[in-house]
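Every protein chain except one is present and positioned as in the full complex.
The letters A, B and C name the chains in turn, as written, and every chain counts its residues from 1.
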């Protein structure tokens, strides 16, 4: 119907740029929540006491920063295959960015109530939603040939699904455990990003 | 007068990059306004009570985030047709960005005084101004062949005008209703972004 | 000495991207300084009283936003001619960005002590320094053929110098006047960005 010359490409570059901005701000804002500690004296003991007091804050900051980094990577990988966008794809992208922007908030909540089940639940749900919304966006995109920039190998499709849905599953486990042993839930939050360093089947597609 | 080789292109890419940065920050900043709730105890009742208290804040956050996402989309679409800029076009762009940057402020105002007519009025006016300034910029740009990158089909021109001016009209309605039934105004703010998912005549130009 | 193949281009794109990010954040942050007004009642009088109280804040916000927009434009124009960078050019760019990042701070200071000579002085000096550091960067860049992307017409060189140095001169005038009639200084701050809409000799080089 619409002549070829009037069809728009709607390249994904702008959506990626918006995402880079949002990730950049969300990652930097994590640290604003860290209040500068008040020092009582200049002895070594005072310093280590202050460090100890701030340690949960720092831990939550580090976990969230690395988790956001990993999600950024997943998001970045998606656009290796998807090179064009449409209205619905962008809408799904906005939903993904919305839950990403919640992370500094839930991180602060976790830092304040670290071992409480509700903080672990809210934080775990937030991280799960990040993965789930990204997976929905990915699923929508790869089904439409008009959005794909290059063919998607079947192995990548399978492996990507596992990688997208593995961490929501793990985070749900952490939420359940939080009602009994919250220390273990925090441990799961710490270990999950470390697992990311393990080689996976997608590595052979990368340089 | 000016020889061809001295004429500048002033491609729109940089203005788009500034816009992506501003949208990225404005969207992320929305969440800073959400204060971390203070929990009184760790029972389920305390948790749901806290959730209930924060629910208006979250609702306003979600509405504004999605509205900003939709405006970003309109802005992004504009640059499919307009590929060059000049001093006045950039000035109009700065005005558009200025009202966009107000959104986190008016969102916070609405979150604080949700059912008051003045909060609804200020918020509705802000969103209307976003659309109106973007429409002015668009109208300026499409009238100048030197700024256009590709021909603008008549149907796109007509449909874009409707899409740009529809929501200011709806928001004005919400403002008027706010003096009688503020709940309905909030309902209008919620429904308007949902309407965005309905297919429109421009979709067939997209991939 | 260095073989041609080992010479780096150091294209200006990345420095521009950093600048777009910094401008984007600085412009959005202006509005964070606007505190949400506390409303005492829901009468029209309470609302206009609140508006009146916040009016200086809004005025300072609008002035600074537009001034930053104009500086962004000057900065953007510079890179139409300068397409490569080196260590010193980037260092001068960092200085420019540093004074730009001060603007939200001095704006807040002006909003708080609007009619005081010291607030006007600090604000005027800040804006002047923005222009002066940008002018230094520009002067450094256009003297080095290796950084230029296209020949710089003599008229552009002359006109750009006037445009860069005019507003520092005007702002210095505003500072001096502030000791006698601060209202006039604020008027100068308001009018200066409006003057920007007047056509100038560079317009004919643009699309």
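The working rule: a residue touches a chain if its C-beta (ideal position, glycine included) is under 8 Å from a C-beta of that chain, and two chains touch if they have at least 3 such contacts.
The model shown is predicted, which means the values in this text are computed figures rather than measured ones.
Engineer: Taking the full complex into account, find the residue in C:36, C:49, C:101 or C:172 that is in contact with the omitted chain.
Structural biologist: If we include the chain that is not displayed, C:101 is the one touching it.
Engineer: For the chain that's not shown, point to the residue among A:1, A:36 or A:145 touching it.
Structural biologist: Counting the whole complex, the residue in contact with the absent chain is A:36.
Engineer: Which one touches the absent chain: A:27, A:60 or A:160?
Structural biologist: A:27
Engineer: Considering the whole complex rather than only what is displayed, give the residues of subunit A touching the chain that is not shown.
Structural biologist: Against the missing chain, subunit A presents residues 16-17, 20-21, 23-25, 27-32, 34, 36-37, 39, 42, 47, 62, 65-66, 69-70, 72-73, 76-77, 79-80, 150-151, 153, 156, 196-197, 203-207.
Engineer: Touching the hidden chain in the full complex, which residues of subunit C are there? Just list them.
Structural biologist: Against the missing chain, subunit C presents residues 1-2, 5-10, 14-15, 17-18, 20-22, 24-26, 29, 32, 84-88, 90-91, 94, 97-98, 101-102, 104-105, 108-109, 112-113, 116-118, 144, 146-147.
Engineer: Please output the residues of subunit B touching the missing chain, sorted low to high.
Structural biologist: These residues touch the chain not displayed: 21, 24-25.
We adopt the following convention: only the chains that are shown with their structure count from here on.
Engineer: For subunit A superposed on subunit B via Cα atoms, how large is the rotation, as a multiple of 5°?
Structural biologist: About 90 degrees of rotation relates the two copies.
Engineer: Using Cα averages as centroids, what's the distance between subunit A and subunit B in whole Å?
Structural biologist: 25
Engineer: Touching at least two other chains at once: which residues of subunit B meet that condition?
Structural biologist: Residues 17, 20-21, 24-25, 29, 32.
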